[in-house]
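With one protein chain held back, the other chains of the complex are shown just where they sit.
Chains here go by letter, A and B, matching the order in which they are written, and residues are numbered from 1 within each.
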Amino acid sequence: MLYREVGEYKTSYAEDSQTFPIKFDRYRYFFVLLVGILFVPFVINDYWAGAVFLPFLIYAIASLGLNILTGYCGQVSLGTGGFMAVGAYAAYKLMTAFPDLNIFFVVIISGFVTAAVGTMFGLPSLRIKGFYLAVATLAAQFFLVWLFNKVGWFYNYSASGQITAPARSLGDFLITGPDATPAAQYLFCFLFVFILAWIARNLTRGKIGRSWMAIRDMDIAAEIIGVNPLIAKLSAFAISSFYVGVAGALFFTVYLGAVEVTEAFNIQKSFIVLFMIIIGGLGSIFGSFAGAAFMVLMPVVLKNLLVTQLGWATDIAAHFEFIIIGGLIVFFLIVEPHGLAQLWNLLKQKLRLWPFPY
Amino acid sequence: MSADFLYTIEVILNGLMAGVLYALVALGFVLIFKASGIFNYAQGVMALFAALTLVGLQEGRVPFAHLINATFGTHVHNFDWTLPAVAAIALTVVVMVLFAICVEKLILKHLVNQEPIILFMATIGLAYFMEGFGDLMWGSDVKKLNVGIPQGGSLWFEDLTIGWAAEGEKFYGMYIDILDVWAAVIALVLVLVLTIFSQYTKSGRALRAVADDHQAALSVGISLRMIWVLVWSISGFVALVAGMMWGAKSGVQFSLSLIALKALPVLMLGGFTSIPGAIVGGLIIGAGEKLFEFFIGPLIGGATENWFAYVLALLFLVFRPQGLFGEKIIERV
Partner (left out) sequence: MSKASISIGGVTGKVPVMEIKNIVLRFGGVVAIQDISFDIYEGEIRAIIGPNGAGKSSMLNVINGFYHPQEGEVWFRGRKRAAMKPYQIAHQGIARTFQNIALFKGMSALDNIMTGRFTHMKKGVFSQMIWKGSAEREEYENREIVERVIDFLEIQHIRKTPVGALPYGLQKRVELGRALAAEPQLLLLDEPMAGMNVEEKEDMSRYILDVNSEFGTTVALIEHDMGVVMDISDRVVVMDYGKKIGDGSPDEVRNDQAVIDAYLGVSDN
């Protein structure tokens, strides 16, 4: 089957504005979903879950969130790590304070808590813009990490200062704790990714998404069409933080199980998620996934290549990782500021014309 | 004078000294920002890289020793020579100039006319690259840096101040690190030299012209690319000085690049475009965070230096978005 839109005539606005206007894309999307639900859970093991699938799914949520704020609404945030920490610690406090609360709701409520905190730190965005705002979000990053590190209430005064996720299950399946199976954890994260990506797509294609993009592209013109900058920016901060908070909660409860805040949610985390959306594509849902996949897979591949194959010391491989990530960021910004998503689109454009390019 | 009062003065003095170093890093930011509108996140990593190179050259380390050993199975670490500090500093300056040329050729040239935020993100990428590159080149162990600046507490100052306390109070004099004093003096000299350079030399005038208006500067025949190399070289030099001072104080290691982050709130206070702003902002942040840690820190768990500067700058910005000395932002419709 050729990749064509020929023969597909749109007769309603609904058909014209659907997510995957070309049939082939729609089939591929359902195929990925089916593989994700019906195939992966049966073959997944600890290594693949820990090294690839769980981090990919969780980072995809975080980068969807940051993309809403930065890619769609144009507000650069360097506080993602701090907000993920809010999600993680909210989940911990909820799990320990209400042992009977379903883990699903623990994650959701953690998202709402983070949304509240994120909105608070988003308030300065009404007065300050651009780099100033980016730097201001660092205040959130450092302050929040310090708070969770220093104030005993947040880690229940544990001697190590760590937080550890108690075992919780959804139905018959253990989701958190050391005995949870990778398949259950994977499906749990998959569920969140699916719902949140669907919501992100809906939000960004409608009125609220257009109001974000209007603020991003030209805030003065946004005001004259009736967009209240206060509501547009704060809603972006709130929804973005919700996503990031959910990612943080999953990162702690499902993925790591035990967390030390200065290690797990430091400034590097903020940068990694930022890099995901730059490499993947600012203002693109697909880009959030592509960037997350890239940033998760690259260290794994490098480690396999350099350490396992070539036998180098891990620290040299780590240095190379920095060099490659940094180089790629610059490369992408120079060659294609819209990231992998744009490259993907260009490829599809070519494919639509293939094999007769004129 | 009561001992508490003297302690407060001591805290302020030490804070101001630390502030001078913040100001020094901030200065590098301001220079690049004024000349090219680029918010150079890599400034702190440049300081780290410069300090690493300085140590490496001084001690005669083999660049990429780790990598060479891993690839060829050799065991090279050091050359047989060591360099005097002055020669090593001079060579490091050359390296930083080369670095500036590379940045211009490989990055800036291709990103002309991009939005500022894209350039900002590119410098974050650059910072990552340099961090890996510096560590790969010189190894990631903590290094001692000694370029002959004296350090340690000043006994003279301690003796001088010990008599200030009121009769019967326990006070052992104020502690001031000689290195900090040197750093303050050098930073002052550097600022003076830069001011003279930008006011009275041809390149300096060109620099200011570019800062005012890129297009107009181009139209009178100033080469933008030359200016960029120049300004990145200068801030490479400023980074070297900052890296030297900080490295001598607490060793050359990864955390050195984090001082860049400390310079950010300094910039927010002082405004991105003002050299005096960078200095005053640095002093305010330096003294402010030490005072806050001294008085409030013990009540809330300490280590407030991690965030105090940012929160201070954030609150400040909400009320005065252009910073202390920044030009007023006028939005035209």
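Here, a residue touches a chain if its C-beta (ideal position, glycine included) is under 8 Å from a C-beta of that chain, and two chains touch if they have at least 3 such contacts.
Quantities reported herein were computed from a predicted structural model and do not represent experimental measurements.
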_One chain is left out of this view; which of A:Gly177, A:Pro229 or A:Gly257 touches it in the full complex?_
A:Pro229
*asked:* For the chain left out of this view, which of A:Ile37, A:Leu101, A:Val151 or A:Ala221 touches it?
replied: A:Ala221
*asked:* Please identify which residue in A:Pro41, A:Pro124, A:Gly283 or A:Gly326 touches the non-displayed chain.
replied: A:Gly283
*In the full complex, which residues of subunit A touch the absent chain?*
12-14, 17, 199, 202-203, 205-208, 210-211, 213-214, 216-218, 220-229, 235, 283
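Basically, only the chains that are shown with their structure count from here on.
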*Please report how many Å separate the Cα centroid of subunit A from that of subunit B, as a whole number.*
33
*asked:* Taking the touch rule as given, give the residues of subunit B at its contact with subunit A in the complex, in rising order.
replied: 39, 66-67, 70, 106-107, 110-111, 114, 116-118, 120-122, 124-133, 135-136, 140, 261, 264-265, 267-268, 272, 300-304, 306-307, 310-311, 313-314, 317-318, 321, 331, 333
*What part of subunit A is in contact with subunit B in the complex they form?*
76, 123-124, 127-132, 134-136, 138-139, 142-143, 145-146, 149-151, 220, 267, 271, 274-275, 278, 310-313, 315-316, 318-330, 333-334, 337
